[in-house]
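Pasting a structure here, questions to come.
Complex shown without one protein chain; remaining protein chains in place.
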Amino acid sequence: MPLPDEFHALAKRVNNWGRWGADDAIGTLNLLTPEAVREAAATVRSGRRVPLALPLRQDGVQTGAIPGRVNPLHTMTAINQEIFGPGTVATSDDAVTMGLQAATHWDGLAHVSHSGRLYNNRPAGTVTAHGGAGALGIEKAPPIVSRGVLLDVARALGSGPDGPGRLPADHAVTPEDLTAAEELGGVRVRPGDIVLVRTGQMGHYLAGDRDAYVFPSPGLSVRAPEWFHARDVAAVATDTLTFEIFPPEIDNLWMPVHALHLVEMGMIQGQNWNLEELGEACAEEGRYAFFLAATAEPFVGGTGAPVAPVAVL
Amino acid sequence: MPLPDEFHALAKRVNNWGRWGADDAIGTLNLLTPEAVREAAATVRSGRRVPLALPLRQDGVQTGAIPGRVNPLHTMTAINQEIFGPGTVATSDDAVTMGLQAATHWDGLAHVSHSGRLYNNRPAGTVTAHGGAGALGIEKAPPIVSRGVLLDVARALGSGPDGPGRLPADHAVTPEDLTAAEELGGVRVRPGDIVLVRTGQMGHYLAGDRDAYVFPSPGLSVRAPEWFHARDVAAVATDTLTFEIFPPEIDNLWMPVHALHLVEMGMIQGQNWNLEELGEACAEEGRYAFFLAATAEPFVGGTGAPVAPVAVL
Amino acid sequence: MPLPDEFHALAKRVNNWGRWGADDAIGTLNLLTPEAVREAAATVRSGRRVPLALPLRQDGVQTGAIPGRVNPLHTMTAINQEIFGPGTVATSDDAVTMGLQAATHWDGLAHVSHSGRLYNNRPAGTVTAHGGAGALGIEKAPPIVSRGVLLDVARALGSGPDGPGRLPADHAVTPEDLTAAEELGGVRVRPGDIVLVRTGQMGHYLAGDRDAYVFPSPGLSVRAPEWFHARDVAAVATDTLTFEIFPPEIDNLWMPVHALHLVEMGMIQGQNWNLEELGEACAEEGRYAFFLAATAEPFVGGTGAPVAPVAVL
Partner (left out) sequence: MPLPDEFHALAKRVNNWGRWGADDAIGTLNLLTPEAVREAAATVRSGRRVPLALPLRQDGVQTGAIPGRVNPLHTMTAINQEIFGPGTVATSDDAVTMGLQAATHWDGLAHVSHSGRLYNNRPAGTVTAHGGAGALGIEKAPPIVSRGVLLDVARALGSGPDGPGRLPADHAVTPEDLTAAEELGGVRVRPGDIVLVRTGQMGHYLAGDRDAYVFPSPGLSVRAPEWFHARDVAAVATDTLTFEIFPPEIDNLWMPVHALHLVEMGMIQGQNWNLEELGEACAEEGRYAFFLAATAEPFVGGTGAPVAPVAVL
C-alpha cells in the first residue's frame, strides 16, 4: 500500500532536499552555526546542569517489541585483575551489547526511508549490512550544541499543579500545542534551536511501568513537522519511545512524522529523553531556553546513536 | 610484590578520601559547581565547536593487547524494513558490542583498585560481575560540563612549526611540562577545570599506525598527579591509550598515575581523546580555555564509559 | 544463612572429590569410556535422528528474570556483499550475542559453588572475570558421546494417552519416579549413561507460553542425585529451565540439586532440552536407549555452553 496523497502533500511542504547542496549529509544540523552556539552560551545563568539521559541498564525501556533493539547488556571482562603480578595496581573492565536506538538516542538520517529514498534523494539501498548507514551515518553529525528550548506541552495543557503532568496516551501534539508551550515558557523558538517536547510520558517508565510507557503513547502529530519547518529548528527530541503519537492518527499511515523529519527535512530526532527534572528546573527558574549539549556518539555507519544530553541553565 | 614506599608517599599527598564525605562516589567531580559552569559558559567567544571523540568503528584503537577491550562491532538488525507492510515507511536499526573503555572514554572510579581498595576506602570486592562497578559506577557521575583547558605539551616543548608535533614515546609529562604548556597557552588552571593534555601521540593512529599509537607511549609522569591536586582540577584527559607513560618510569611500578588519580584522588580520567583539531583551533584563536561538554554515557555499573566530548570556543 | 545439615548429609553421600585424582576437571565425564561409546553405537537400529536443541532466537526461553542471561541477538554484518567487485560472488555474514546458558545448554562444573568451593575442592575464587571458569572451563569437557536413556517421567506417571503429557508444576521428580520411568522404558540405567529426564514442561514454551515454562517448574527432587550417583551416570539433562523443582522443596534451600551435581559429584547437567519429539520417537520405537551426541561448544572459560544434542535411534 503506497503512502497516501496526504502524506506526499505534507512532504512537499517541508522538504529540504538540495537546500544545503546535493551531497549534504547532515540536514538541519547545518543550522548549528557559530552564532547559534554563541547565543546558546549566553543563555547560561544559574549554571545548573540537568542530565537528560536515562541510565543505561538491562532493565531499560525496551520490551522486546522491536526485534533487535535490545537493552544494554553490561558484562565484565576483568575484575580487580592484577595484570602485572600479585600486589600490583588492579584493573576492572567491562563491555556492552546494545541496540544503538535502545535508550536515550538520536535517530540518524538513515534510520528511515520511504518510497525507496533517504534524505536528499539518496537511494535506500545505500544502507547495507556491511557499511551500515553509509553516507548518512550518524558519525557525520557535527557536535550537537545549540540553544535548547523546552516545550513543556504536558504542563501547558495540564489541569493544574495536582495534575498528572502527563498527556493522555491518545494525545497528538499539534502546532497549537507547541505554540501554547512557547507561551507558557515565554520563549519563541528560533532557527537553529533544538526543541525538547515534554509529554510527561516518561513518568510511566520512571514509576516502573515500562509497558505503559511504550504503548500506546502520546507524541507528535503529523501536523507538527510543518511547525518545526517554519521555525527552522535544528532537531527535536521527546520523552517518549515512539516520538510521534502511536498508534497513528491516520489509518495505515505509520510513522509519518519519522518520514517527514528524517527523509524530507533531514532532521534528526531524539527519543527516550528524560525531561522530568528539566521540566521542574525550567518551571523553577521561570525560563525555558538553555544551553544544550547533546553530541551523538559517533558510531560509524550508525543509523542512530546513544547520547547523554545535558541542559545547562 | 607490594607497591613501593615511593608510591605510598605520593598517595598520601594527593589523597582525597573523606573530603566530600564518607559516602562520596564522584570525587573531584564535586568541583563542578554552578559557578564553574557559569565561568565556563563565559569563555565562549567564536562559537567554534571541536569534536574530541574518535569515530567508533571496528578498526578502532584497540589491538587486542588488552583482553576483552574490543573495538566496536557494529551490526544491523533491520534494513529498510517495511514493518507495517509493503510501500510503508521503512526503518533500519543497528546494534553494537564494544568495550566500554575501547574508544574515547572516561575511566570511572572503579576502574582501578590497589591494596584491595577503591576510592574513598571502598573494598575492591564491591566490583562484581553481577553489579559491575557497584557504588562507584560511572552512572553516578553528574553531567560533566566545565571550563576545559588544553595543555598542549607537544606544542610547548616542540622544536618549531615544522616539527612532528608529537612527544617522543619515552617522554613523561612532568609538572614542569604542564606549567610550560600553561605559559604557552597564557592560561592558569583553576579549581574545577578539566585539563586536556596533548602529547600528539594520536597522530600515529590518525596516520594509520595503530601499533605505534598504542605502545610505547608518552604520557603523564608519576609526578603529574601532585600538580593536578595542587590545582584542584575536576578531571584530566589525554590523547593516548595508556594515559600515563608506558612502559612506566619506575621499574615494577605499573600504572601509578591510574592508582593516584582514580583511587587516591577520586578523579576520573580520559583516554583516546583526539586533541589534534583542538590543538590547531587553540593555536589559531590564541586561547586555550573553553567550554567543555563531556558527559559520560551513564552505563549502570560501568567502570568507565564512552564519551563524545566537545570543546566550544 | 549457611546450608542446612540436611544438605551436607546428602553432599557427603554423593561426593566424588578425588575420585579421578586431585587435578580432575571433568568429573563424571570420566565415565565416557571407549567401551561406553561402543555400546552406545550398538544401540542404533532405525537410524532415526532426533534433534534436542531449541532453535536459537531472540524470542527464546529467557524472560529477563535472570540478569545477563540474554536470548540470542542475531545480527547481520554483511548481506550479499560483492567483496571482490560488482558481479562477483557475494557473501552474507552474521554475529550473535547470547548468554552461554540462555538456550539448550550444559551447565559446566564452574557454574555453581557452595561454601566457597567448586568441584574437587577448588576455591570458588578461581572463577574470575578475566579467566572465566578457569580450570573448570567447559572447554575441558571431552566430546560428549554415550548411550542416552530417556526417562520419560511425564509419560510414566501420566494418566493415559489423552493426558497433558506434563508433570504438574509442583512435582518433584523422585528416585521412585526415575525407577518408574525405567520400567516404562524397559531399560536400566548403567554407568556412563547420559540420562534425559522428561517432565513435559517444554510443552508450555512450544505452545507459546514462556512464562508458564519458566516458573513455577517441576524438576528433579533433592533426592534424585543419590539415584544418579548410585547408577553412576555421566550426565543428566531435562526439559526445564530450572532443572530442579522450583520453588524448591525445602524452605531456604535453593538449588540444592545444582550444588550436589556440579560441586559434589562433578556432574554437568543440561537444561532447556526439547524432549518432546524424542518422547514420541521412543514410544513409537518401543525403546528408550539410543546413541547420544551432545558435545558442548568449547568456550574457553565457559561456565556452561550451548549444545545441539542429537539422539540417534
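Think of it as A, B and C in the order they're written, each chain with its own count starting at 1.
Following the convention adopted for this analysis, contacts are C-beta pairs under 8 Å (C-beta built on N, C-alpha and C of every residue); 3 or more make two chains touch, one makes a residue touch a chain.
These numbers come from a predicted model, not from an experiment.
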Candidates A:Asn15, A:Asn71, A:Thr97 or A:Ser146 - the one touching the absent chain: A:Thr97
Using the touch definition from the top, which of C:Gly99, C:Gly185 or C:Gly203 touches the missing chain? C:Gly99
Under the stated touch rule, tell me which residues of subunit A contact the chain that is not displayed. 67-68, 73, 75-77, 79, 94-95, 97, 129-130
Of the residues in subunit C, which ones touch the absent chain? 1-3, 32-38, 41-42, 44-51, 53-57, 66-70, 72, 74-80, 83-101, 110-114, 124-125, 127-129, 132-133, 139, 142-143, 145, 252, 254-256, 258-259, 291, 293, 295-304, 306-310, 312
Extract the touching residues of subunit B with respect to the undisplayed chain. 58-59, 64, 67-68, 70, 73, 75-79, 81, 92-93, 97, 128-130
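As a working rule, only the chains that are shown with their structure count from here on.
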Touch-based graph of the chains, sorted into line, ring, star, complete or other: complete
Since subunit B and subunit C are copies that touch, is their contact same (over half of the numbers shared) or different (under half)? same
I'd like the angle of the rotation relating subunit A and subunit C after CA superposition, in degrees, nearest 5. 180
Measure off the straight-line distance from the CA centroid of subunit A to the CA centroid of subunit B, and report it in whole Å. 27
Expressed in whole Å, how far the mean CA point of subunit B lies from that of subunit C is 45
Provide the list of subunit C residues touching at least two other chains, using ranges where the numbers run on. 67-68, 73, 75-77, 79, 97, 129-130
